[in-house]
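Let me give you the structure first, and then I'll get to my questions.
For this depiction, one protein chain was excluded, whereas all remaining protein chains were kept in their positions.
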Amino acid sequence: MPQSPSLSASGSASPGLARILFRRSEIGLVVALLAVILFFALASDTFLTVRNLTNVLGQASLAMIAGVGVAIVFISGEVDVSVGSLVAAVAIPLITVMNATESLALGIAAALALGLCVGIVNGFLAAYLGINSLITTLGTLFILRGGVYLYTGQKAIPDDVMLESFFQLGNGRLFEVVPYPALIAFALLLVFAYVMRHRTFGRKVYAVGGNPEVARLAGYDVKRVKFTCFIISSLLATVSGILLASRLGSAVHVAGLGFEFQVVAAVVLGGVSLSGGVGSLFGAALGVLILSFLSNGLGMLDLATEWQLVITGFIIIAAVGFDEWKRRQP
Amino acid sequence: MTTDTLPARKRGVSLSALTDNSQIVLIGLLAVLCIGISLAAPQFYSPDNAIAILRQCALVLIVAVGMTMLLVAGEVDLSVGASLAFTGCVAMDVTNRTHSVVLGALAALAFSGAVGLFNGLVVTRLKINSLIATIATMMILQGGVYLYTREAVQNHHLLDAFTAIGAGYVGPVPIPVIIAAVIFAVGYVTLRFTLFGRYLYAVGANLRAARLSGLRAERLKLLAFVITGLLVGVAGLILASLMNAGQPTAGRGFELTVIAAVILGGTSLAGGRGTLFGTLLGVLVLKIVDNGIIILRWNQDLQMVVPGLVIILATWLDIVRRRNDAR
Amino acid sequence: EKMPKKVGYVVNYATHEWYQNVIKGMKDRAAQLGFEVEVKDANLDAAKQIAAAEDFMSQGVDVLIITPVNEDAVVPLLRRAKQENMPIVLEGNPVKGMTTLVAICDYDTGYHAGVEAGKYAKEHLGGKAKVMNVGLPLLSATVLRSNGFMDGIKTEVPDAVMVHDLDGGGNPDRSFEVSAAALAQNGDVNVIYGINDSSSLGGLQAWKAAGKSQDDLLVVGTGGEGLAFINAIEKEPSYKIEAAMFPEKVGFTAIDAAVKLYNKEEVPSWIVSPTTPMLGDGWKKYYSVDGNVRTINWDAVNAVKAPDKCMKTAADLKK
């Protein structure tokens, strides 16, 4: 039987091209993405420029990095909505430490430390104490945001030392073309896609999300797998937060408001099921890209925000509805 | 684990619907809060404050009744906040145009009911997960309301009856509280004692089994969405009356408050489990925390932190209690 | 003088009436001068604001106008704009590294409204002023307004006190909710100050819902953003003072500054747009209303004098 190393969610290398096409929802997403790009390329003459396309990639990368983490948590059968506040919270240690030490590395370390703590708390509450993860992370979403407001007194903390390396991280471009955030996002996406497909940890995540009881019977430490997923998600959101802080040049207390909705919508649009065990990181990334290009293109058409919201809403319904319909076909 | 699905009655024990022990944690928490706050700030127990709390609970409770039904049936509606704002604008606008409170109210209910119907159809016909479907509806409504009106719709009709809906009193009790109480009572009886209520639990617990047993699962879910929509309409009307304007910006984060209260009340996100009495307790706890922070003159930013902690804590205590019960 | 072909405006929050009217003023002025203004909305999202500005720069606008979601959060953007020689006019609040700013003086606005409120209190409220501030600590601008108001009112009523200092979120339902709780806790208040119209109206509605009479109450709103305050002044007996900030004028001024920058002329780093308190139906001098449309009376507004310098700015808050 011809077997190609496939990166599909279920890890199935199905026989027959037709079946592969119908099985793998990414194809549908790629088509949708191309359709969006084609539409705006025809509708606006400033859309299809290298500068604009790379802009969008850079803008999408924040949601993409956090989206990879959220998708992993979804696949494990849990949810994580705390990322919206976390991206704002991690900027505080980052900027504060940088201001104090003039060291980007120490700042990043401090941010990652906070991200790690949040991941541990989420994971401990959800995986080990068994508190529903939506409740847990909704709780940490509120707590972190409130904490940020309390700590900053509802003011941004400016970056006083203005390290060039920090500025470049979120604003610079490789060869003046590809934004660094986009490079980081794609690198992380590839690494975690590999992990999810080719390392036992990844398969455990799918198994735990697909059927936790079975996973337990197969000798997996279900709690630890889920715990780890929360930590991964928080650390990736921290990376998003660091890049965001660089783009904003400060720790902004209102940064990332509603970011969790954006990420969840994109991840679900990308075919990652909320009920666990299903979906792929590439799908999630495609979901992010579709929404980013949509937002950029609608802006190019000079459509008011209200139209952008309405159109995006209908497109989400249409896209997910089509995906569901396709899935139901025999 | 014990059952806390439908409030189960023990054999031979006569009907005492409130003795479901899954709510003990919340009742305890509520008691601790009330005692704690009133020790620190005696004004907490003033009639004025009690009424202020009740009125604030009213809006959330009205929508939470529908949300509980939806969650029991295994679905969720995140568009209620956006719909609340839109409905308020519609209510005020139509009342302005027609000079009739009745027509204004009907328009509000028709609008929000239609939003519920739309959500229900998208979820049951297109089979889209309701979390994502209603996020989309939320976006559509947020955009739509600004297409409908840029500015707050002002009260030009100056009808007293309209103002009374939100700001009026019957004796010492605000009218919204009475409306909420009636809706809660009807909702409670519906969910607990009627066929419809029992069917919602079945649909949420196992959709296929319910369908095989002859239940029209899709229709039941649709109905739950429409009920939630209509209740949003009632809340939107009250809000427009209270604000004396239809505010397109209102209702931000309202959906999270409602869902948090319902979940805090012990309703499962997975469907098939939950009670309205729990929801009532959940609403009370959240709103008393909110009020307490202002009464105690704490930093208002704590209004985000404390509810977060309370929700996690209450859920955890509930898990611990059930584990002990199971011994 | 050369005219730019296209000016891009990244607005903080386009769905807000204030910015609607700022945009209106910009479009009016640009139309007079014969060019186009394109608007992108950050919708209160700092990251989206950067993205929108990036998009404008790659689209090739001639000048950018920006109302920052957060002042600190646009510093890198200004740096990148400088690298690409993109002139930027800021609206709202000063930012490190900016060229020029068009702004009202928030402190002054509150201060002058406070002085009028003090006079009113002396005349009608028995010389007592117990203030409920429906504020918004989130933004330095709104904190300045509240501070200015209290300082102003004290010039007339030295023992004026702030009974409640609330965070109404700048929106009406939240303002209503916190005001209701605060009034229940301590209802001994006779002045309600709102940092914008939504806040003052939310406070007033809470007052009414608590069943209190408006006889000995003064409500002071800020902004004069749309129709809401006009409606309130016409219909609510206690709503007497509105601190007008003329958003249309702000837009007007920003466009003029953009043209100057485009022509590489000298511009002051801080261009003040005028504000003034309006008492009773004093609004009719500046605005006329027809149905749901209000029209600005440019002659009257352009005649309002702006100070050269603000009494206090956000920089003073940080001290």
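By written order: A, B and C. Residues from 1 in each chain.
In this section, contacts are C-beta pairs under 8 Å (C-beta built on N, C-alpha and C of every residue); 3 or more make two chains touch, one makes a residue touch a chain.
In this section, contacts and distances are computed from a predicted model.
Chain not shown in the complex: UniProt lists it as "ABC-type sugar transport system ATPase subunit", one of "Urea ABC transporter ATP-binding protein UrtD", "Cation:proton antiporter", "ABC-type sugar transport system ATPase subunit" or "Heme exporter protein C". By the touch rule given at the top, the unshown chain touches A, B in the complete complex. When the omitted chain is restored, the residue from B:Ala64, B:Val94, B:Ala107 or B:Leu215 that touches it is B:Leu215. Taking the complete complex into account, A:Val278 is the one of A:Val264, A:Val278 or A:Leu291 that touches the chain left out. Where chain B meets the omitted chain, the residues involved are 1-3, 5-6, 8-11, 193-196, 198-199, 201-202, 205-206, 208-216, 268, 272-273, 325-327. Think of the hidden chain as still there; on chain A it touches residues 1, 3, 5, 9-15, 194, 197-200, 203, 206-207, 210-211, 213-221, 277-278, 330.
Here, only the chains that are shown with their structure count from here on.
Taken pairwise by the contact criterion, the protein chains are fully connected, each one touching every other. More C-beta pairs touch across the A-B interface than across any other pair of chains.
The centroid of the Cα atoms in chain B and the matching centroid in chain C are 35 Å apart. Chain A and chain B, compared by their mean Cα positions, are separated by 31 Å. Contacts with at least two other chains are made by residues 146, 301 of chain B.
Within chain C, contacts with two or more other chains are made by residues 15. The touching residues of chain B, when paired with chain A in their complex, are 122, 126-129, 131-133, 135-140, 142-147, 256, 260, 263, 268-269, 299, 301-309, 311-312, 315-316, 319.
In the complex of the two chains, the chain A residues touching chain C come out as 46, 49, 51-52, 55, 58-59, 62, 153-159, 167, 170-171, 244, 246-250, 252-259, 296, 299-300, 302, 304-306. Residues 125, 129-132, 134-136, 138-143, 145-147, 149-150, 154, 261, 264-265, 268-269, 273-274, 304-314, 316-317, 320-321, 324-325, 328 of chain A are the ones that touch chain B when the two sit in their complex.
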